[in-house]
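Heads up, one of the protein chains got dropped from this complex, but the rest are sitting where they should.
And now, chain A:
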Amino acid sequence: MRIVIAEDDPLLREGLALLLRAEALDVVATTADPDSFLQAVDIHRPDTAIVDVRMPPTHTDEGIRAAVEARRRQPGLAVLVLSAYVEQAFATDLLAHGSARLGYMLKERVGRVQEFLSALHRVADGGTAIDPEVVAQLLTRTRPDNRLERLSPRERDVLALMAEGLGNAAIAERLFVTDGAVHKHIRNIFAKLDLAPTDRTDRRVAAVLHYLESGGQHKA
């Protein structure tokens, strides 16, 4: 995996590079602002980028815009966006054109190296990684639609993990159940939420996120 990092805090930038290199991943460039990041993407043609949301000059959402621009220049580039705090609007902007090869995570998840690496690999392999915090916000949002209440607690857990971008096997592993049980839960969830069932993870994440975001007003 060839990785470019864009992070303006030097300590964190070097820490990330150190961590990834220790895992035998190929960090080809580390950059501190959106312009040099885009340059590095042009030069090195990485397959994955790790981008901080807040970067100079205004420290607002430069990272999101840089990520969108990098994907426009190099379609198929996997991007994992790191953020100091969860902002629904950032996730929505980022996922506006589909959720494949995209991730949006809180910075501190990096410290849980195993989970961070699996999210990174998932994104690089064409999947999605959404921070549990984002999903939790979506789930607790008050909505006119009350179909979520029809879900059993276990089904809610499965829904949350699906929204994070996990595949069936990973969900089964997290919840200590069999693949078959997960499969059954997912079928129930799709039925109760009136969603068209699908086995392809990327479409599934998009459908679930869209459902959660729209408050169930538009059927996915």
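Here is the rule we go by: a contact is a pair of C-beta atoms (placed from the backbone, for glycine too) under 8 Å apart; a residue touches a chain by one contact, two chains touch by 3 or more; residues count from 1.
Convention: contacts and distances are computed from a predicted model.
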| item | value |
| --- | --- |
| Chain not present in the shown complex, as UniProt names it (candidates "acetyl-CoA carboxytransferase", "histidine kinase", "ABC transporter permease" or "ABC-2 type transport system ATP-binding protein") | "histidine kinase" |
| Touching the absent chain when the full complex is considered, from A:3, A:16, A:40 or A:205 | A:16 |
| Touching residue (missing chain; options A:43, A:84, A:169 or A:191) | A:84 |
| Residue ranges of chain A at the interface with the undisplayed chain | 8-9, 11-12, 15-16, 18-19, 22-23, 54, 59, 84-85, 107-108, 110-113, 116 |
